[in-house]
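Before any comments, here is the structure.
Chains shown are a subset, placed as in the full complex.
Naming follows writing order (A, B and C), and every chain is counted from residue 1.
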């Protein structure tokens, strides 16, 4: 269960409120690079963890920290919406640099939020949990988490480029420091679990012998294009120590030209695609679906 | 530009067509763990790459390979929909094990696809590009790519558990081998770029001195819970070699209790939240928005 | 079945066409506060109503009214796109106040709609039926409907703040009056159904005796924070007359620390989370899924 402390995880100070910057900060709340993603990602990874307690604790502790980051950012959005440089309203009539800002406002900050943060990205697209990677394999989870923090720290650095406000810069630098730690800690778990597990998730499945040749070959799908044969990823030992990188041409001979059966009449695929006898095995899917509805002979 | 070869990237052989397995394979096509994600992720990373040509080539080559994997899986779906063990239709009336299968069909394979694959996941949820991570920083991209392949290989291993079909097992083992190579190759790029860049993306931004203390401390947000002080992620040098991991309690004193201004009347926030004088800075957002519409004095 | 009358539900007059205001109006069409939501919400509630005919009639009548409101707003959008103050094109070169407007256009009004309304919100996010609340319990439905109209009237009031156009103001004031009636009518149904049913939906399920203590206690999840013990929601009789509000600390002792079983090998959860004997009950899910596909012994 969870508890809330009245203090923010870090001071939010806005010296020059800027509603356009409020819009930009939304990307760090509800975008795929943002805190709602990592908060939910770590939370669901933790809730479902079936291994050592210390990893569950670690995941839930950091997930809990991330809720607080949403709070920090939502507060920063609200405070940036509280005003703007004093001259704004007058200046907009005569000052092009100020006018430029107008079009970049997120209108739902006013229309829908009444001057507060939204669970959306910088373009007002609502957060969608489809971007949460929580696959139930600790290594794959750690890989997803390092990625999320690497992307998140990059976003924070870019946000930093867009403000001169000392308070906002300090807050972003704090968040960048935390993104550093989070990248480091997930990488540390990968080191702790050992390279055997970590360099080829899931670590508990070995490639079959007959596909060993496909497991360390870079397939060149580029026509008339020379790829470096001495890159780290085309030569030398693989990172899991189980193979040698090679550079290979993809062999069309590996696969056949597909030949699908014609469709049975009940699919209504059109004359040119239908086997009118309905004898084809493809008929069975429809019949099975019919069976599932007590209709044993669809199309009959 | 792209070209298509009539042969599949790998042989698709279905010995015992199984429409429920067709549904399961959809997860590897249109799910966040699937080929549509990685194909688009590598494609857009490649299209936008501003660095060395070899990385652009590498990204586009593997992206192109992945389109072929969508084709392989879509063909496998279509072939699994072509029929079922000969006895199915009759057996469903008397055989519970066969009956069990009926409910697990994806009805849109018939209703919408006419016995073909859909650009959706195993539950029929359409592919959504929100899950594509293509952030324009090579290291963050590589991290996202390792993650996607680790998750994808885990999915393929689980799919392997759900079939006894020799053809399907062979196809999945090929894809698992390719997921191995792809994990390895993105990791190899990270090694090639060097640990300085790679262990803390983006590698070109150093944490500020005043937040150095926050960059390597594990914040324990768990109440009354002892975390291991000697884990790889709570002690010893950080992986970027720039700090020492510590275990710390999050300090509420870092942040303040937020105090938002009351809203101006034009927000219609309700009596208890409104500053009737409208003198508050918050009024400016609405006025700015009004200005953007040639309405200089909203609320007046 | 439905019929269309050529007259709009209310006059749409645009004195000074304003394409930025056209964008703002989209929120009232396709946003979660908008007419597409309420139209579909009342429609599906009415279609599925299993109780008294008068409520079905009421729901469908107002749903039908709302289609007409979409028509009114879509017409208002189209008319606002028809032009702008005569001086716009010339002025943009020299007038910052006019220039400010440019960036706030919704480009899909031109690119995708050819100067017409879209089924989207003010940021161009398409309407998504996920926000429709139609749960098949009349009281819960009425609660959802009051909420939707309260939110919708708030949006309309905010839109009113953004225009000086007499025609647009008059149209919005008409819609605000209708939102008033709609709030009132759903509240009237709640009164008609009686407080016993209405103050605790669904009204046909009584809390169990052993949880009576949890049914009227405000749990304080705030640390070191004093909540008012004499607020309407922390003291005195509850609104359903069945309990007394109290202020309570959430009791960790109510729940246990979760202990999930290790995963069976076929989950590929990684070494640290796997029970290699596979004897755990968790193995059964995978096996059941395998059974559903005639593969009785997955992982074997």
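Points to keep in mind about this one:
Note that in this section contacts are C-beta pairs under 8 Å (C-beta built on N, C-alpha and C of every residue); 3 or more make two chains touch, one makes a residue touch a chain.
The model shown is predicted, which means the values in this text are computed figures rather than measured ones.
Each protein chain is a copy of one sequence, and the assembly as a whole in this entry counts 6 such copies (shown in place: 3).
The rule is short, and it goes like this: only the chains that are shown with their structure count from here on.
Of all residue numbers used where chain A meets chain B, over half belong to both copies. The two sides are thus made of the same residues. When the CA atoms of chain A are superposed on chain C, the rotation angle comes to 120 degrees, reported as a multiple of 5. If each chain is reduced to the centroid of its CA atoms, chain B and chain C end up 27 Å from each other. The distance from the centre of chain A to the centre of chain C, with each centre set as the mean of the Cα atoms, comes to 26 Å.
Separation between the centroids of chain A and chain B, computed from CA atoms only, is 4 Å.
Multi-chain contact residues of chain B (touching two or more other chains) are listed as 101, 154, 157, 267-268, 286, 289, 291-292, 296. On the chain B side of its complex with chain C, the touching residues are 18, 20-21, 24, 85, 97-98, 100-101, 104, 154, 157-158, 161-164, 266-268, 286, 289-296, 298-299.
Considering their complex, residues 23-24, 27, 31-33, 96-97, 99-105, 121-123, 125, 154-155, 158-159, 221-225, 250, 252, 255, 260-263, 265, 267-274, 282 of chain C touch chain A. Residues 1-6, 48-52, 55, 92-96, 98-108, 110-112, 114, 123-126, 136-139, 193, 197, 201-205 of chain A are the ones touching chain C in the complex.
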